[in-house]
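Take a look at the structure below.
A protein chain is absent from this complex, but the other protein chains hold their places.
After this line comes subunit A, so read on.
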């Protein structure tokens, strides 16, 4: 610990003292070195492992795409599809449910309500993980308060299922959507609505021809962000369903902690690479959309 701290200190201090002679990029060097070691090395290790195949009998290693092909087969493929399905559905529902909530909050006359909902969204959007899973287990799990008081079990309710996970994921996805879409909704000018009304448009027509087209990039961007967030989520699912629902994060975790056959570590790395590719795709869609909507809002 001290080694890293002092190095960062020394370089930072030295750079600020000598900046007249030394260019200012010196102060960026510690950051780049740190990211190179703490992020670059594991990333390269993952890439390397994903393409390395170890021959079990001879112990020789060679490079091939066998792990990647393996990671797209059988149980691993089921897990990947399960994750994509869950994230797409939860993301779509989160988008559809978050939009009206954000709209009601943005157009509210009560400032306090706005502030309260936005602050709460900030907390809840980060309230993923183990506490969220336990709160829902206490509410709707097998011995949960609502389950026992309303007799939901006899009606076929099961929290530890695909739809149960969707319900839990929405708890942090809807607030995330509210946070994402609020700036776009604030960018909708009252004048646009008034202009539409003066031209004889109904409320539905206004939304259909004016508001939604303007919001479309933000909505799509929000959906993609929600998808990525649900796709990467691990703690909630792990604490809630163990591995009874096939999800790629649970599969990777199983492989890392050695709960499966020896020699599957590299397949876990290949699955991680699959996840990075999906997440990269998400960002590649999200960033241009965000820029596009930002252009509308700044204008």
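We adopt the following convention: a residue touches a chain if its C-beta (ideal position, glycine included) is under 8 Å from a C-beta of that chain, and two chains touch if they have at least 3 such contacts; residues count from 1.
Just so it is clear, contacts and distances are computed from a predicted model.
> Mind telling me which option in "TatD family hydrolase", "Phosphoribosylformylglycinamidine synthase subunit PurS", "ABC transporter permease subunit" or "C-type cytochrome" is what UniProt lists for the chain we can't see?
"ABC transporter permease subunit"
> Using the definition of touch stated at the top, determine which of A:28, A:81 or A:96 touches the missing chain.
From the options A:28, A:81 or A:96, the contact with the absent chain belongs to A:28.
> Among A:75, A:96, A:130 or A:212, which residue is in contact with the omitted chain in the full complex?
Final answer for the missing-chain contact: A:130.
> Specify the residue from the set A:68, A:166 or A:269 that touches the hidden chain.
Looking across A:68, A:166 or A:269, the contact with the absent chain belongs to A:269.
> Contact with the hidden chain only, please: which subunit A residues?
1, 4-5, 8-9, 12-13, 15-17, 19, 23-28, 30-32, 34-35, 37-39, 41-43, 45-46, 49, 100-101, 104, 108, 119-120, 122-124, 126-132, 134-140, 143-146, 170-171, 174, 231-232, 234-235, 238-239, 249, 252-253, 256-257, 265, 268-269, 272-273, 275-276, 279-280, 283
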